[in-house]
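Complex shown without one protein chain; remaining protein chains in place.
Showing chain A:
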Amino acid sequence: MTANTRPVAPGAARRSPAASVLLHVTLVAACAVSLFPVVWLVLTSLKPRDGWLSAELEIFNQPSLTNYARVLGETEFLTWLVNSVLAAGLTTVLGVFLASTTGYALSRHAFPGRRGIMWMLLITQMFPVAILIVPLYNLMAALGLLNQIPGLIIAYMTIAVPFCAWMMKSYFDSIPREIDQAGLIDGLTPFGAFWRVVLPLARPSLAVTAFYCFMTAWGEVAYATVFMSQEEKRTLAVGLQQFVGQHWSDWGLLTASAVLIAVPAAAVFLVVQRHLVAGLTSGATKS
């Protein structure tokens, strides 16, 4: 971890034991708060079938995988999972491609309309779901894209692309222009310089952008709820709502599927989070 080798704020070396204890107690308490819901989720999912009906604080006494078996065997979970993976995966591929070409153009070329486009990318991030959702719904209905995964992907592009283009732009800003120029001198076309020279250098940022696209699409609720009304077209975020409806709920099913969804997402997240934050704030720290 690079942070450990950095000089740290003064005062750290001559901290009194009392202050030290206080520091650790505070951090442990904070960790407990951040960890507890997740731990409880896992514990509940491992209870037997109707175990969720009691909130006894005992650690479960008969661990069982019934809930997982039911989720995988008796519900549409796997169909929804496939839908979610398809929607999120394709959004990621298309989103990263569009965001990187745009980010590159914005970073390297001063052309008429550049400022306007940058403003637009910022503004579109403010768009509330509510204003776009009805016209988009009508547009999708007219094009026959309701209950179709491509329709959902198109809708997700509107959320993911502006932000990702912004992130890619600030990363390209940090790659020296001399590198592109060297590529051009060596006989590459402008696009070749971008594709073969700059893009490989931007790999960390591409990973982050990809991850951001994926998470956006993976966790989206509003568009998916409205556009995907057929049972077998639902994504996870929509399907899960069904387990805990107004009149009937089965938290056993819900907790087990939540664990299945959250664990892979969390694992990947913890790997890339450091880059994610750098990407988010680099535009700000550079100015």
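Here is the rule we use: contacts are C-beta pairs under 8 Å (C-beta built on N, C-alpha and C of every residue); 3 or more make two chains touch, one makes a residue touch a chain; residues count from 1.
Convention: contacts and distances are computed from a predicted model.
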Which of "Carbon monoxide dehydrogenase", "Hydantoin utilization protein A", "Acyl carrier protein" or "Carbohydrate ABC transporter permease" matches, in UniProt, the chain that is not displayed: "Carbohydrate ABC transporter permease"
Of A:P37, A:G73, A:G187 or A:P200, the residue in touch with the unshown chain: A:P37
Sole residue of A:I154, A:L206 or A:M228 that reaches the chain not shown, by the stated touch rule: A:I154
Residue among A:L72, A:L139 or A:A207 touching the omitted chain: A:L139
Sole contact to the chain not displayed, among A:N67, A:N83 or A:S107: A:S107
Given A:A69, A:I123 or A:A182, the one touching the chain that is not displayed: A:I123
Residue ranges of chain A at the interface with the undisplayed chain: 1, 3-4, 6-13, 15, 20, 23-24, 26-27, 30-31, 33-35, 37-38, 40-41, 44, 52-57, 98-99, 101-102, 104-114, 117, 120, 122-136, 138-139, 154-155, 157-158, 161-162, 165, 173, 177, 181, 190-191, 194, 215, 218-219, 221-222, 225-226, 236-237, 240-241, 244, 251, 254-255, 258, 261-262, 265-266, 269-270, 273, 277-278, 280-281, 283-287
